[in-house]
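Apart from one protein chain that is not included, each protein chain of the complex appears where it belongs.
Coming up: chain A.
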Amino acid sequence: MPSSLLWAVDVYGRVYSLSTAGQQWEHCRDAHLEFKRVTAVQQCCWSIACDHNIYLYVHASEVPIRYQEETYENQRWNPVDGFSDRLLPSDRWQWSDITGLKHQPLGDFQLPSENWEWEADWYIDENFGGEPTEKGGWTYAIDFPATYTKDKKWNSCVRRRRWIRYRRYKAQDTWVKIPSEQTESLPDPFNDITCGGWEITEEPRGCLALWAVSLQGKVRTQFFIQSCRGSVWEEVPVPGEVVQISCGPGDLVWAVLWEGHLLVREGVGRDCLKGSSWVTVESPSPGVGVVHVAVGVNVVWAVTKDHKVWFRRGVNSHNPCGSGWIGMVGEMVMINVGLSDQVWAIGFEDRAVYFRQGVTASELSGKAWKVVSVPRDSERSHSSASASSLQSAGCFFGGEVRLQSQASMLSDADAETERAGGEVVPTPEIGDAPKPRIPKVTSDSFISELVSDREGQISRRDVPPAGPSIPEEDHPEKELEDRASPAQVLSPSQSGGVDPQWSNVDLEEAQTHLTSGPGGDAAETSSLSSVATYNLALEEPYGLDEPPKWAWVSGGGCLVECHTQLNWFNSSTSTALNSSMQAMSLSITPAQTAAWRKQIFEQLSERSKREMENFMHYEQAIEQSVWVKKGTMQWWRDWKPHKWVDVQFALEQFSGVEGNKDGILFIYYTFNDEKKYLHMFINEVTILVPVLNDSKHTFAIYTAERTKQRWPMRLAAATELEMHDWLALLSVSCCDSRGIQGPPSKQAIWSVTCKGDIFVSEPTKELEASPYPTPCAQMFWRQVGGHLRIIESNSLGVVWGIGYDHTAWVHTGGYGGGFFQGLASSTDNIYTQTDVKSVYIYENQRWNPVTGYTNRGLPTDRYMWSNASGLKECTKNNTKPPSPNWTWVSDWTIDYAVPGGTDREGWQYAADFPASYHGNKTLKDFVRRRRWARKCKLTTTGPWQEVPPIPLSDITILPCGPKSTVEQVSLWAISNKGDILCRLDTSQTPGSSWLHVGTDQPFKSISIGAVHQVWAIAKDGSAFYRGSVSAQNPAGDCWYHIPSPTGQKLKQVSVGRTSVYTVDENGNLWYRHGVTPSYPQGSSWEHISNNVRKVSVGPLDQVWVIADKVQGSHSLSCGTVCRRLGVLPMEPKGHSWDYGIGGGWDHITVRGNAMEAPRIVMPSLTDNQTATRPLQTSNQPEMNGNPVGC
């Protein structure tokens, strides 16, 4: 989980951020101004400062924010000059936009503000729809406007070419003032701002909506396609004076009126970001107006004038108004809803930041308020020296918090005296809303009052009946007492911090009491109790704890999920968690932990040596015997009619002759009242594949023979748990029988199924032997926990994966995870992994002359709600997540990003089912369909660690030789937006950050070869070669456009030692001819095969593919692992295919396998070949290439 930031403003207007991975508030020092509002999203944060201007803070990212400016140069042919810029009077401008209507010469382009810089000078775009053009980049047509072609014809009278230039946003990690364009005579500065709406459009992190309220109560809005490049403020008429506004990531926009009612914006949608109308919602309690509202995707929270917190029931995008209010506990002054509908608030009494615990998709209102108690960085510095001396990891965290308290008192006292006159932010007041209760006193007594207040609330939990009966008169004395003995007051604050798990009822009680006055002897009770449990002597030196007082919080950029570990709460649970993490993962004090662990390992092996070494000839007390595990299962009968039959299933394990374990599987069934059985030797099993679907918990067992026949043994267990138990047991048994244990080797071949399951196989030397390699049907695959879409490796053991949600993961070196527990899994390098993907269903309609398009189809038609093929009925209600491990995380939404395009309502039209669909309705169309998407999420475990922050869509790792001593490995990747990235990792640690490699267009596939040949495929299907990449110049210098095979759009590329292979969108596999050291781009494409989905070329130029339509396969035909036979240094194309495991496979990488085959065959020849073909990248740009950028 990458860390993200929670933003907050304290009562003095200082802006702080708190990282989800951090334990302290970081002061945003850049801001010399005071701020009053912040609203954050993941990539940036907006604020209103005390000068009433809007400021923007954009987080620095490894991928810069770029904007492409373009203009067209137009020319016409005349007999005298040939093509020239002398156009006809009726023609367009010589320099124009793409339509020709707007005059835009190069010189007219200005940077929009000083926060932008030009990336380079103007240059000509020589890429025309994926095809390289002739030098000069001209495209020809008969006349303006017309269809342009890249070839000049006899009738080409006009031509044009595109000039492009990039500008880059440079003001990152700093607050930048957004100039306000005041058009009115009287200035009406902003008073509140909120940012959201990025989930309405499907573009990743698409359009941002910014809503703001002016001091006069007017609402304005503007929209951003990319952050930093907005439209202009547009006023939205409101029926009243608005004081505050909140918009969520989706289509919810709520505002608070001066009178205390709420406004809800209706009609906000993809086509109308602004919405259409306001609807009024009454305040939850009559007579007490709302002062604050906060909305998320499916929630609305509000705070009324009496500081009560309310939760709105039944809010969603179909019903933005919701159905009713529910009163919640806690007294807050403001509230904020962040990502995944998590809630933050600022307490009324203590001005602390609270986090709503337990907010999940099923329980949006959460469970309890939990105070975020971490120090601020200014305070931390005082204590760092002593903190570092604390050795025990267990008390590390607690110690930190205690230490800071002293410092915080000091620094805040200073600050308060300094600012005593000015007193806080000149908050433009929100109607007659209660002013935030800002302390006017700076004495210790106030602070202790705050502390004891909080204690009162918390301790009341322990003694609820005693609480309310406390006489109020007690409290002045109590205050005196506090002042007299600050240390005594402190200790309760420690105990209070330990466990503020307020149950709802108690808090309410405590609150009502507290409003009448700070809890008197409650503090005393708690201080007593804490004296009893804590060593006072230890606490005393650290003095009073003055918690920071906050004014505003924004969690819009802060991603917290149920499994996220937050270190923000100094409660016993979180520290206990810490320590258990420490015990499990050794992450906190590795050195110290390693000492005891090492001692145990050493002593145990010493003991074994001492007690056993000289006595191995003794008889064993227990003779080894056979162990049998039995169970009942269902078996998919091998013969017709195929059906599930109940069987007895038994695994018999025994020790083989040489002590290795082996086993036999038995399936006992009844056929014609006769008891029969069939068996399978464990050492012949090649793979166990879980085939989770919604109806049965099934798995498939393959042997080499069954792989060839494409007919696995299919079994179904009664429950998922039982299936996982069996799979884990069988897997261990198979590994034992083959002597495989521990983590995958560096040479391992990795593959991923279409369900995201990960398998790994240990290659033997014979696997690449020639001419008779081990058939790949005999490869043994074992499963590794986790869920990935793509996996790439190299022979130094660097393994990266990419999830369906584009998250990048790196292999930790462990094994197991997922349902492999206990012995089948390593323990200290398994982490939580999540993935999100979409499930699609189609809504189909047929046109009839009377009613137009309706959901009444012909009797022969497909289901009106179906899957893509139309063969299976899939309604919104009956469609379940892919397996029980997945849960829905969104509602059904129309998917507009469908190949072929859609109309405004998402429909695609066709003449009939099934046919090719297009996005606009024509007269010939009689049917239409639209795609609905719903996101679901998986949480599992595996030996994978997330590599934030950039989501990726493809990755490639420099392949290395078998004995390579390369220290730094080049990695190239493509971000989910198509940016090309590059980095250097060492084989041990994924260390450095990404370097952005500029391109003119988005990319989709990339591969690097053994001598740094980098090839990439753009989203438009064209191929590019990166020039001058070497170990010394890992990013290279320019792109060469390589023409695609005629009429084909390329999809994927893989580069081995010398071979370059690509796959196009029609499933053709192409080999690049004529690649030589001096001419690394090669000369032409040669067709090798069809029905190929993916290719992986290894460091020995091995060619492996995922193929479709493999002969002999049944329903699982698509996605079979195949290996090219006959690949030799002189014959890199090979001659035929060898079929391995499948179907249902989606990805394979053999780039880790650099194990040379045993050199029995023609050793001298092989040697000569490799010797005569050393491939080195030439540093000279090639003339025949097509450099398109730099």
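As a working rule, contacts are C-beta pairs under 8 Å (C-beta built on N, C-alpha and C of every residue); 3 or more make two chains touch, one makes a residue touch a chain; residues count from 1.
Here is the rule we use: contacts and distances are computed from a predicted model.
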{"item": "Undepicted complex member, UniProt protein name, chosen from \"Aldehyde dehydrogenase\", \"Origin recognition complex subunit 5\", \"Golgin subfamily A member 7/ERF4 domain-containing protein\" or \"Autophagy protein 5\"", "value": "\"Autophagy protein 5\""}
{"item": "Per the touch definition above, residue among A:Val80, A:Val232 or A:Ile622 touching the missing chain", "value": "A:Ile622"}
{"item": "Which of A:Cys272, A:Ala595 or A:Leu678 contacts the chain that the document leaves out", "value": "A:Ala595"}
{"item": "Absent-chain contact - pick from A:Thr99, A:Thr827 or A:Thr854", "value": "A:Thr827"}
{"item": "Hidden partner chain, touching residue among A:Lys153, A:Arg610 or A:Lys872", "value": "A:Arg610"}
{"item": "Residues belonging to chain A that touch the chain removed from view", "value": "392-395, 397-398, 498, 533, 571-580, 582-583, 592, 594-601, 603-608, 610-612, 614-615, 618-622, 624-625, 627, 629, 653, 725, 729, 732, 736, 742, 821-823, 826-828"}
